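Let me begin by handing over the structure; questions about it come next.
Selected chains only, in their assembly positions.
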């Protein structure tokens, strides 16, 4: 699955690759489907990364995330997969994703995953 | 007591056990009973953990916490027991629980407990 | 059911019956049980009234509301019944109850009921 | 279209039909699709009504609204249609819907529609 989704992501060249700096992106309109109940889930995806040679393009990120709209996935799986896809495509020096999901049954959950480039 | 309560907790396999990542869960609808006055107490249970091989399932967590509804327990005891139960069932790399109780007599209390896996 | 619950309510004499004035009381720790799923519901009961000869006593109100803790009832029924009980016991010049329930399935509901004394 | 969607709505008998009272329901997880761009829209549907003989059931409301998830519709059309459907099914004494949509192009829009029963 992830390979297909990943194809939607486009990148552009980091205009200042000599400097370590941070890009934070907040996507409050994420929605997917619970694989058990078939009910929609809603959440906010927060992405923070230090780009190396490539940055992801924002419109393509939006289209990438929209692919989850009718896709069944658990919170933990979604968040880790988004990290894997964004890392595969942009090869950042580091990246952190915090996914905040809206409450279900009176319980609110968020998942936080991080990636560090091996040689950085 | 705790053994019985603990049975309500169900787990599922951590889908990304090779990565250290954090799951935060907020349960604002916790209620128990004061063992001295018999009056209900209300609070919010915040659970944050790094899963190892197992994650707790959210619906079972909700049912686990509902068992305290008519159960008499002090704040300090409740919070430590919830940590013990969740650690026993999920064996996390680390776990932290912050229990915020609503004011009584104009005084507001929270209890913070942490667990670190021995070898982590 | 309501007759039994109603017995918990105690009143005291309105110390200033010659003046129309308003007493607002907010009870954020209301909890009852969904009659279909058996799951607990949580809410805030807001009571606003103009007393005539009697005011309700706050501690007895608290005990009255605690009776719903393990009682199954729909939102609309609970709110109307609380109004009926408080009106029956205090005979106010007017009374308004707004019951705000916490979200279920991503949907939040409140119920607003009012009573006006016939001759006022 | 609306006839089909409307079938998802279920009702129950108003338990206190002799009293005019207000039920407010907030649905913050509404999403539909822009009929021109095909991009998802997000919003919050606020429903406030005085029931007559029937109330709408909350779970069926949720399923009703989920039908718009992959449905193309303009803001003004969606909001008026939801009002028409809820009025057709519950025949309320009065009903008001405020639909708040999230910003597009830096611009935020809401639509407010009201219905009054003829003889009330």
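Chains: A, B, C and D, in written order; residue numbering restarts at 1 for each.
Simple rule for what comes next: a contact is a pair of C-beta atoms (placed from the backbone, for glycine too) under 8 Å apart; a residue touches a chain by one contact, two chains touch by 3 or more.
Just so it is clear, the structure is predicted and the values come from calculations on it, not from any experiment.
The complete homomeric complex described by this structure file contains 10 copies, of which 4 appear in the displayed model.
Please note the rule applied: only the chains that are shown with their structure count from here on.
In terms of C-beta pairs in contact, the better-connected of the chain pairs A-D and A-C is A-D. Distance from the chain A centre to the chain B centre is 28 Å, each centre being the mean of its Cα atoms.
Our note on geometry: chain A versus chain D, Cα centroid distance of 32 Å, whole angstroms.
Chain centres here are Cα averages; for chain A and chain C they lie 46 Å apart. Multi-chain contact residues of chain B (touching two or more other chains) are listed as 28-29. Under the stated contact rule, the graph of chain-to-chain touches falls outside the line, ring, star and complete shapes.
Considering their complex, residues 14-16, 19-29, 51, 55, 58-59, 61-62 of chain D touch chain C. By the touch criterion given at the top, residues 39, 42, 102-106 of chain C touch chain A in their complex.
Taken together, the chain C residues at the contact with chain D in this complex read 74-77, 79-80, 104-114.
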